[in-house]
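Every protein chain except one is present and positioned as in the full complex.
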Amino acid sequence: MSTDETPTDAEAACFEAGIKFGSLYHQFAGTPIAPESASSLATAMEEAIENQPHCIDVTVDVRTDDLEAELADSTADYTELTGRFLEVEIVVDYEGCTVVTHMAMEDGYPLMKLESIRNR
Amino acid sequence: MSTDETPTDAEAACFEAGIKFGSLYHQFAGTPIAPESASSLATAMEEAIENQPHCIDVTVDVRTDDLEAELADSTADYTELTGRFLEVEIVVDYEGCTVVTHMAMEDGYPLMKLESIRNR
Amino acid sequence: MSTDETPTDAEAACFEAGIKFGSLYHQFAGTPIAPESASSLATAMEEAIENQPHCIDVTVDVRTDDLEAELADSTADYTELTGRFLEVEIVVDYEGCTVVTHMAMEDGYPLMKLESIRNR
Partner (left out) sequence: MSTDETPTDAEAACFEAGIKFGSLYHQFAGTPIAPESASSLATAMEEAIENQPHCIDVTVDVRTDDLEAELADSTADYTELTGRFLEVEIVVDYEGCTVVTHMAMEDGYPLMKLESIRNR
């Protein structure tokens, strides 16, 4: 077991991927959203986070069914963006090491996960 | 001079217009932005805030010249959204009273202003 | 009925009050919150928004009971800040005209309201 070593490229790639997820979530959570405005918000989220260093690709899907179900039970015609309406994939490349990460609902919570690490 | 009266429709319309401006600014300030992603962010901001009650129309222009000038002086190829890159018009209607509001730079600060109040 | 008149001080005060509410809500919605961290967040929200022009006083109460009830039903020990955990009062003074505004739950929604306008 090693101690206080400098990070590997794979570890740095995972750190960068985490930054992108935290940024995406906390920049956009709370945004007013309705089924009609979901697609422009998803595109803006993708293009905004793709600006960040080492970020190769961001894919945001709004779970429109869940959004419509929530609004059907409500007197309002919009709600606030939160994790249960989102499915997100983010791909980061750091010095040739590629990390794929994913956020989706699991047991009622939006869970951010490392999917794969290539060219470690 | 009256005291503690209930608000007029015009006053309620101005309050609603202020809510939209504060929402728009503080939801999206800090978003990573580059000239290529400016247009998708502007569209998402418009459609998101138009969801809010009494909001008739939102127009967001990103001052791309200022954005490009800042990036030309920088080693980064994106920056964070802030007021000096934005020009915004928001129109609110409350019980038939229409309020037009505007945000633009004045003396180096983004200033939010009531432009006109119709059908007071 | 007048058209396109310039705003009165009371209308400007209401606009300013709305800006503060939209700012407070959309800056802090989504913040990770637990009963133990509620008080530091409430204080930060108050002091942050009191910096804004014409803002005399901000009072934020976190509805700790509702927060604890939600966490009791959950496997998580924190959640995200949203309107149903907040009760907020904001006082704005514009050219001697004082506006008191309030946000609280009504019919399941956080409603922002003008309470009173003095020295109109």
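Here the chain labels run A, B and C in written order, and each chain numbers its own residues starting at 1.
One rule holds in what follows: a contact is a pair of C-beta atoms (placed from the backbone, for glycine too) under 8 Å apart; a residue touches a chain by one contact, two chains touch by 3 or more.
Computed from a predicted model, the values in this text were never measured in an experiment.
J.: Given that one chain is not shown, what are the shown chains it touches?
T.: A, B, C
J.: Footprint of the hidden chain on subunit B, which residues?
T.: 25-26, 29-30, 74-76, 80, 82, 107-109
J.: By the contact definition given up top, give the residues of subunit A that touch the hidden chain.
T.: Its contact residues with the unshown chain are 1-5, 7, 10-12, 14-27, 101, 112, 114, 116-120.
J.: If the hidden chain were put back, which residues of subunit C would touch it?
T.: For subunit C, the residues touching the absent chain are 23, 27-28, 30-34, 36-37, 40-41, 43-52, 77-78.
In this section, only the chains that are shown with their structure count from here on.
J.: Average the CA atoms of each chain to get its centre, and name the chain whose centre is farthest from that of subunit B.
T.: With centres defined by C-alpha atoms, farthest from subunit B sits A.
J.: Please report how many Å separate the Cα centroid of subunit B from that of subunit C, as a whole number.
T.: 19
J.: Could you give the separation in Å between the centres of subunit A and subunit C, each centre being the mean of its C-alpha atoms?
T.: Taking the mean C-alpha position of each chain, the two centres sit 28 Å apart.
J.: Please list all residues of subunit B that touch 2 or more other chains.
T.: Subunit B, residues with two or more chain partners: 23, 27.
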